[in-house]
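Take a look at the structure below.
Yeah, one chain of the complex is gone here, protein chain that is, but the others are all in their spots.
Now for subunit A:
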Amino acid sequence: MNMTSTTQDSLFSPEAVYISSATSQDELFSEIAAKLLARDFVKPAFLDNLMQREKDYPTGVDMSVVSADYPNIAIPHTEGEFVNVRKIVPIKLLTPIDFGNMIDPSQKFPVSFLFMILNNDPEGQANVLAQIMDFLTTTNHNQLLAFFKSKDTNAVYQFLNSNFNK
């Protein structure tokens, strides 16, 4: 697990990149939270707080304002007390799942990719969400489209490591 040394490496773990066939938020969150708990990345209360928080404060990001052909993403997360690490967990969804719009919760749209943020140190380093948004808005268009379509966890990990924070 402790195989990384650079800043962008430390935000991703090759064993914490997932492809999910879940068809609902509850199913998806349960599946991923169990895997993260098994790696001690999160605390047992993470799942309940993740689900409740997403209902109260949705995290869907409408990517059509960045590019019309990008799929929408979401950045589910909890308060820092429920996680043990500072990481981004990429999750490709084989079936799009509806999420509420972070900046207009009355609106819902299908989401195809998650950047789940585990952040136990919000003030410590450069803002994780800002780094995600910079990646999404500055990465080469065609390469990012191919990335979103990838179903290979190793390819997802490698692409993120190569293109994040640049």
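Throughout what follows, a residue touches a chain if its C-beta (ideal position, glycine included) is under 8 Å from a C-beta of that chain, and two chains touch if they have at least 3 such contacts; residues count from 1.
Just so it is clear, contacts and distances are computed from a predicted model.
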| note | Its UniProt record identifies the chain omitted here, from "ABC transporter ATP-binding protein", "Sulfane dehydrogenase subunit SoxC", "PTS system, galactose-specific IIB component" or "Spondin domain-containing protein", as "PTS system, galactose-specific IIB component"
| said: One chain isn't shown here. Among A:I19, A:M102 or A:L145, which residue touches it? | reply: A:M102
| message | Give me the subunit A residues in contact with the hidden chain, please. | response | 53, 56-57, 61, 65-66, 75, 77-80, 101-105, 117, 119, 122-123, 127-130, 133-134, 137
